[in-house]
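Have a look at this one.
And then chain A:
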Amino acid sequence: MSFEPKILGIACNWCTYTGADLAGTTRLKYPQNLRVVRVMCSSRINPSFIFRAFQLGADGVLIGGCHPGDCHYNTGNLYARRRLATTKKILEFAGLEPGRLRVEWISASEGNKFAEVVEEFTTQIKNLGPQTKLKIPQ
Partner candidate 1 sequence: MTDFKKIEENLKKESKRLLEAGDVTVVLAYGKGFDESHPMPYAAKAVADVENIVFNEYCNYNMARYLVRYPQGTKIAIAVKAADSRAVIVLIQEEKVKRENLVILGIPVQGMKNPKTGEIIDSKTTCGMYNPVLYDLLLGEEVHGSKSASPYEVLMEYEKMDKDARWEFWKKELDKCIRCYACRKACPMCYCDPCFIDQSKPKWADKAPQSPGNMMYHLTRFQHLAGRCIDCGECSRACPVGIPLYLFHKKVAKECEEMFKQQAGMSIEDKPVLVDFRVEDSDKILE
Partner candidate 2 sequence: MSNNNPYIPMPVQISKIVNEVDTNDIKTFRFTFLNKEDEQNFKYLPGQFAELSIYGKGESPIGIASSPTQQGFVEFTVQRAGAIVPGMVTSALHDMDEGGEIGLRGPLGNSWPIEFLENKNIVVVGGGFAFTTLRSLINYMLHKDNRSRFGEITVIYGARTPGLLLYKDELALWEKRDDIKSVITVDKGDETWKGRQGFVPAVCKEVAPSPKNTVAVICGPPIMIKFTLPVFFDLGFSKDNILTSLEMRMKCGIGKCGRCNVGYKYVCSDGPVFSLAQLEELPRDF
């Protein structure tokens, strides 16, 4: 059986989530491995969410926010950028593949980009294989 990764998507309400909607309404095809959680802003994402997701069995985490400068709250994603960059370095030094965490800026009008990113990320995670390090055995 081929490996079907579980990917957690955390999307900002104003841009990426709407972008995902657009991808859906325009009937774009993208892999079903992604399960999306909506948050109000990418800066609402507590890095512990990411650690927890990996512990609970996510093979990859995809985070979507507004393009820098477009944040609904003006600066949220600028903080998030710094924070998530640090999180990525932490995961990397702990020994996880940094490629399992990806941050993308996807606007409400970029349904295409959303589908592409998901496609690309899913392939990437498939290549990386199952995430077993942080995962808590069932």
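Here is how the candidates were picked: all candidates are chains of the complex that A comes from, given by their letters.
FYI, a residue touches a chain if its C-beta (ideal position, glycine included) is under 8 Å from a C-beta of that chain, and two chains touch if they have at least 3 such contacts; residues count from 1.
No experiment lies behind these values; they were computed from the predicted model shown.
Checked against 1 or 2, the single candidate touching chain A in this complex is 1. Of all the residues in chain A, the ones that touch candidate 1 in their complex are 47-48, 51-52, 55, 68-69, 75, 78-79, 81-97, 103, 105, 133-134, 136.
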